[in-house]
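Since the structure comes first, as structure tokens, the remarks are kept for the end.
In this view, the complex is presented without one of its protein chains, the others remaining in place.
Just so it is clear, A and B label the chains in written order, and each chain counts residues from 1 on its own.
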Amino acid sequence: MQQTRSVEIGTGLFVLLGMSALFFLTTQTTGGQDFSAADTFEVEARFENVGSLKDRAPVAMSGVTIGRVTSVTFDPVTLEAKVLFVIDSQYDQIPDDSDASILTSGLLGSQYIGLQAGGSDIYLEDGGEILFTQSAIVLENLIGKFLVNAGSSKD
Amino acid sequence: MLRPVSAYSENLIEIHDLMYSRGARVIFKDLNLTIKRGEVTAFMGPSGTGKTTLLRLITRQLIPQQGAIFVNGVDIATLNQSELYLLRRRFGMLFQNGALLTDINVFENVAFPLREHTRLSNRLIRHVVLTKLHAVGLRGAADMMPSELSGGMARRVALARAMVMDPEILIYDEPFVGLDPISMGVIVRLVRRMNDALGITSIVVSHDVAEVSTVADCSYLISDGKVAASGSPDELRTANSELVRQFMHGMADGPVAFHFEAPNYAEQLLGRDTE
Partner (left out) sequence: MKALIRDLHSTVLEFVRTFGAFQLFFLRLLRHTPKMLLKRPRLVIKQIYNAGALSLVIIMVCGFFVGAVLGLLGHNILARFNAEDAIGTLVAFALIKQLGPVFTALLFAGRAGTALSSEIGLMKATDQLSAMEMMAVNPVRRVLVPRFVGASVALPLLVAIFICVGLLGAHLVTIELLQVDAGAFWQQMRLALADKDIFEFIVKSVAFGIVAGLIAVWEGYNAIPTAEGVGLATTRTVVITAISVLILNFMITAVLL
């Protein structure tokens, strides 16, 4: 009986350890870009260039994630990139003249949308659109500009 | 459920025209024998005549190609899995080396059939197991592991386990092999005592003529896939057949040749054989 007891205790410890490892893996290693809110509203924004923005990228305001990109498509009529994203419904007082820019987290990190508050009294609603946008900074373009500037300042 | 026995018959097991072969080798052909209720029946025969195979056929671990085996009047080939298991509960079998389960101790080994088949309370199981262990004289070894037992003790524990479900038929596969004289005497006495005290039917497979003679009521000498002779040990000893005499008296050469089939010795030594 003593032996059975120690087997049972050992098994119990093992299973508990395994379960907590599993729990840790499922909850603690993911979810950085995971944004899960029950109620959301959808907003649209058009960019000249989205860089490497992808689905599920975070939407942040003042550095806090408040939403997530749901689709990135190309509009053949306006020749712009059309980005749809959802924002948690509890943030229902975002001015509709806020501007959206595509930013990079860290030097080589993934890209996300940063919102900068405007001053309007009218707030963003479901189906609304952000009109002021700033495209992703593409490294090659930046270097190109830098070279041109460097060249012109020599004159 | 096991089909009801039609009528009480004196013959507990009947084997009719049994044929069994493994691959091309025919092991039994036209084998007929009966085992009487309440007696100790022995199967004897030279090594390799398939005595153990016969036990496996009787317990339907193997199925004959032809012929039928009746236990209590029921053809065992017709039983389905659960009927077979019900039948097997009426058998107790003692394997050559005991076949104790090595991961549990002696007590649990004997308790194994009870725990598998009954819902007895722990107290009752303890009572039954200790009784059976006492009967084989090993109550004191209850807490030992099978690896700590000697060959003779392991066989006695296995006997206690075979009896624990109070079977009607006890089968012993080579119970006397590899035992010292004392253990052998103990087993011989136990076989006889179990049979008479509990009113069960025993089947012993052995080639130890002397021991079998002291316990068996009836012996079958099996050779070449057939019953070569049968009768009480005394009848066999005085039988006229050359084969029986060779076997009973342990002569090296006779109808059962000393040499296994081989090419001509002189030719093989001279390297003239084809191989």
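As a convention for this text, a contact is a pair of C-beta atoms (placed from the backbone, for glycine too) under 8 Å apart; a residue touches a chain by one contact, two chains touch by 3 or more.
Computed from a prediction, not measured in an experiment: that's the story for all the values here.
Enquirer: With the full complex in mind, choose from B:28, B:43, B:91 or B:107 the residue touching the hidden chain.
Expert: In the complete complex, the chain left out is touched by residue B:91.
Enquirer: Residue by residue, what part of chain B touches the chain that was omitted?
Expert: Within chain B, the residues that touch the unshown chain are 59, 61, 85-86, 88-89, 91-93, 95-97, 99-103, 112-113, 116-117, 158, 161, 165.
Enquirer: At which residues does chain A meet the chain that is not included here?
Expert: Here the touching residues of chain A are 4, 7-8, 10-11, 13-15, 17-19, 21-22, 24-26, 28-34, 56, 105-110.
Convention: only the chains that are shown with their structure count from here on.
Enquirer: Per the centroid of Cα atoms for each chain, what is the distance between chain A and chain B, given in Å?
Expert: About 77 Å separates the centre of chain A from that of chain B.
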